[in-house]
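In this view, the complex is presented without one of its protein chains, the others remaining in place.
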Amino acid sequence: MSQSVQHNPALTSSLLYLDGVSVSFDGFKAIRGLSLVIAPGEMRAIIGPNGAGKTTMMDIITGKTKPDEGTVMFGGSVDLTRLDEAAIANLGIGRKFQKPTVFDFHTIEDNILLALKSQRSVAKTLFWKTAAANQKRIDDILGIIKLGDARNRLAGSLSHGQKQWLEIGMLLAQDPKLLLVDEPAAGMTDGETAETAVLLKEIAKDHSVIVVEHDMGFIRELGVKVTVLHEGSVLAEGPLDQVSANERVVEVYLGR
Amino acid sequence: MITRFLIQGMDKRGLVFLALLAGLALLVPLSNLLLPPGSFLHVPTSTMSLWGKYLCYALLAISLDLVWGYCGILSLGHGAFFALGGYAMGMYLMRQIGSRGVYGNPILPDFMVFLNWGELPWYWYGFSSFPFAMLMVLLVPGLLAFVFGWFAFRSRVTGVYLSIITQALTYALLLAFFRNDMGFGGNNGLTDFKDILGFNVQAQTTRAALFAMTCVMLIASFLIARGIVDSKLGKVVIAIRDAESRTRFLGYRVDRFKLFVFTVSACMAGVAGALYVPQVGIINPSEFAPANSIETVIWVAIGGRGTLVGAALGAVVVNYAKTVFTSGFMAPYWLFALGALFVFVTLFMPKGILGTAQDWWGKRRKPEPATPVAEPAAAE
Amino acid sequence: MSVNSTRRVILGAALAGATFLGSFLPAAAQETIKVGILHSLSGTMAISETTLKDVMLMLIEEQNKKGGLLGKKLEAVVVDPASNWPLFAEKARELIAKDKVSAVFGCWTSVSRKSVLPVFKELNSILFYPVQYEGEESERNVFYTGAAPNQQAIPAVDYLAKEEKVQRWVLAGTDYVYPRTTNKILEAYLKSKGVASEDIMINYTPFGHSDWQTIVSDIKKFGSAGKKTAVVSTINGDANVPFYKELGNQGIKATDIPVVAFSVGEEELAGIDTKPLLGHLAAWNYFQSIKTPENDAFIKQWQAFTKNPKRVTNDPMEAHVIGFAMWVKAVEKAKSTDPDKVIEALPGIEAPNLTGGISKMLPNHHITKPVFIGEIKPDGQFDVVWKTQGLVPGDAWSKELDGSKDLIGDWVEKKCGNFNVKTGKCGGA
């Protein structure tokens, strides 16, 4: 890390700061020189065609993939490239996967319980007792994601859309500073999509959020700043209308 | 108080299991010792020691179920921890022989005398003390599991890779213990035990006590295992089994949880081995054979993985079948029967005996949460 | 736990336990004399032990044709301990306690014998053990009808030293107790005959070792030092085939470096092309090729019994023949199958062996046997090139080892297996 980075105002005021990040798999450059800055409290939508590097970017932020080069800083001072997934999660970065990933053999309530912000050590979990405050928080979240009645059902028995919501609920339970949300509206009905957008906007009131999405209607509903990724780097950035007018973006999307 | 809490937290299946074990622990030794041999309810000593052996296997199966059924770690080397516990106990029993060995050497076990060992190797020190030996029963398998798991889980070795290196571990130990130069009696292992805590190991009362002790340890281990899987840690562990990286993104240090469960399980396996040795009268390196560990996996699968009770049931059923099949007219063909049983169970009873029975029994009731249908952890 | 629930639980358990265990009640009173056969029919040792089971079935059938024993028919009880040592102990217990057999014929490896030993002692029954072994044992309940080291290993080494003028020795064995002990005895014996340490090479390999390239080339190297060299092989059954195949391929002929084996008999050779092995040796107390009327009859009977005119016979089979004959005589003498009476009757009992002599059960529970050295013939049989004058009594304790040279087994006079002639006491040192 160079000295200049330390005194970079863009860095110190940011929540998440990516600069010149590259990574390659077996010679294929998935991310090349990606730079991105998210301010505290900001909600950002990221779009891009398949293979643009959206998921890999999330992998880098959450510690699943280590970049070959570049800077990834959180809260202006923490170098994320040096931490593993668990440490990054405990810093306050939550992630929702593209394919809804919940614990199929746990009840919905237990899924939330596992995500609930708490000490994560072996000893603490072994002797855990759910306090009243925790229980209230769980009930609140179940209310928000509208699964309160199904709390004792196995998560594996939920519909696709319900699983998406459960996963968002788990993110809420984690109470992270930054949420990474990968295609929350995928496979949802129009009604569900609209409700999800409302839910995300609600969440964005007191959290920073990065949303990766294909569904332009959904992005429009969110009404936030958009970053377009292409072949592993940023192609355009700005409000949706401005971005969608960009000729390069149109070209990339329509494959002309 | 604590027992009441446990009983309340326990499902019906667990209660029946515990009651059965408690009954066995009490009634079998009493019937063996007090009733006359001709009586209808008399349990012959041979039957009692046979069931003692089954119950040791059941304990081993429960320990494996804890890591495999709940944490998704398929250990093909659990026999190693069992055997190490057994060796620790065997070393204690060897030291108890004292000068009653065939050569009458007060310090050296017989096999060392006739292979001209000058003095007792350092790692045999202390084993004449029962508390020390019992500590080693827990510590040696536990420590090995801890060190092995520390590396393997931190390096995120998973699925078949992990299974195969656990197999490599037990295979390496098998070869090592076969070597006579190791000072563990080579292929013949440790045998011809005399006393345990001053009681003759072959006396009927000692056997009865060992049987009761096995039941008690099985109950204790079952309660510990139940306690673990019912705690929040247990939920984390199941989460790891079903979606390891999701759990990691929730902020759990997956490697530490796996390490904890793996180490606890290894200690349990060690206890099972320690109880097994005085009852069968021998411990030798073939307990390390990879085939034994694979067979343990099969017991768990047959009984129903992720149920604890099922694992114990599977161990007893398979071993009972083995006892029956290896005698009489079936003797030359029993492998056909056993092999067919394995194929049948995997094909038609993927949830094992317990899971299938439960499905069949309680279609109308809500399903038990902890029974996995598939094996997501190894599918990677 | 509340009192009430405790009671319920125990009651339930009692009921379940009783039904569970009911199936194990002892069998009804016996009208036949039962004989246990404890040989592995599956697993790694099945290769050697299955044959012995068949021999026992044949002997029992024959005895029944002669009218049985004490006016009762004999009944064979076959179990399969599956090459699994704890299972050996379990099966032994089952045979004695549940099936109430009068005697057991069985085991092959030392570890299987060690594993069943406590059971036989505890339940006081009789085991006939038919395989050559390392000695250092004399137990009241066990009768050893195979060779002790002084009935196999030492005569073989004497033969090589005298007839082949061997001066350099390779002691190659599988790493388990029989080779370890035998090699220890041989090393002490050779050194006492003036062989220098650098002229003895000892090598151990794991069970089932199959890649012999390095070791065979080491033997070749060791053998090219100008002195006549021989290999004394205590390599265990399964590993022998690849070992001999490698010897043959690397062109080690018996005239260059002869190999004398203690675990290779007719059965093992049946799996090898023996042409390249011409002249390599084996030391046993019996060979199929020995021409005596008893042996001819036995071979004929065996081949008829197995319905295979090519079926071979071997040394441990003969040991069972002798052991069974001795047991029958002892039971007749004691007029009972009561173990104590039979154990008392057995020492001194004589039975003809198949090579023209009369073997005798000694007070140390070993028997007298002739020793033969045979060279491998191209047809997989052995050509006897040397034999002892008369029969050699088996030593339970080796005279060559420091720990055991003062020990004898004597169950007739001293009533113990480890009587120390120096201190005059039982119980080792």
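Order of writing sets the labels: A, B and C. Residues in every chain begin at 1.
The rule we apply is simple: a contact is a pair of C-beta atoms (placed from the backbone, for glycine too) under 8 Å apart; a residue touches a chain by one contact, two chains touch by 3 or more.
In this section, contacts and distances are computed from a predicted model.
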| item | value |
| --- | --- |
| Protein that the absent chain corresponds to, by UniProt name, given "Multicomponent Na+:H+ antiporter subunit D", "NADH-quinone oxidoreductase subunit J", "Urea ABC transporter permease subunit UrtB" or "Heme exporter protein D" | "Urea ABC transporter permease subunit UrtB" |
| Absent-chain contact - pick from C:206, C:393 or C:427 | C:206 |
| Given C:215, C:319 or C:351, the one touching the chain that is not displayed | C:215 |
| Of B:56, B:74, B:112 or B:133, the residue in touch with the unshown chain | B:74 |
| From C:106, C:179, C:242 or C:394, residue that would touch the chain that is not displayed | C:242 |
| Of C:175, C:315 or C:400, the residue in touch with the unshown chain | C:175 |
| Where the unshown chain meets subunit B, residue by residue | 74, 148, 151-152, 154-158, 160-161, 163-165, 167-169, 171-172, 175-176, 178-179, 245, 290-291, 294, 297-298, 301, 332-333, 335-336, 338-343, 345-347, 350, 374-375, 378-380 |
| In subunit C, positions touching the absent partner | 41-44, 46-47, 50-51, 163-165, 175, 203-206, 208-211, 213-215, 217-218, 220-221, 224-226, 238, 241-242, 245-246, 248-251, 254-255, 258, 267-268, 270-273, 276, 279, 281, 375, 383, 385 |
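As a convention for this text, only the chains that are shown with their structure count from here on.
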| item | value |
| --- | --- |
| Touch-based graph of the chains, sorted into line, ring, star, complete or other | line |
| Centroid-based (C-alpha) most distant chain relative to subunit A | C |
| A-B or B-C, whichever has more C-beta pairs in contact | B-C |
| Inter-chain centre distance, subunit A versus subunit C - centres from mean C-alpha coordinates, in Å | 72 |
| Where subunit B and subunit C are represented by their mean Cα positions, the distance between them in whole Å | 33 |
| Subunit B: positions in contact with at least two other chains | none |
| Touching residues (chain side subunit C, partner subunit B) in the complex | 1-2, 5, 8-10, 12-14, 16-18, 21-22, 24-26, 41-42, 77-82, 84-87, 89-91, 93-94, 96-98, 109-111, 114-115, 117-119, 121-122, 136-137, 175-177, 180-181, 184, 204, 206-207, 401-404, 407, 417-418, 420, 427-429 |
| Subunit C-touching residues of subunit B, taken from the complex the two chains share | 3-4, 7, 15-16, 18-24, 26-28, 37, 40-41, 43-47, 49-51, 53, 99-105, 111, 113-116, 175, 178-180, 186-189, 191-193, 202, 276, 280-282, 284, 286-287, 322-323, 326-328, 331-332, 334-335 |
| Subunit A partner contacts - residues on subunit B that touch it in the complex | 228, 231-233, 235-236, 238-239, 242-243, 245-254, 256-257, 260, 367, 369-372 |
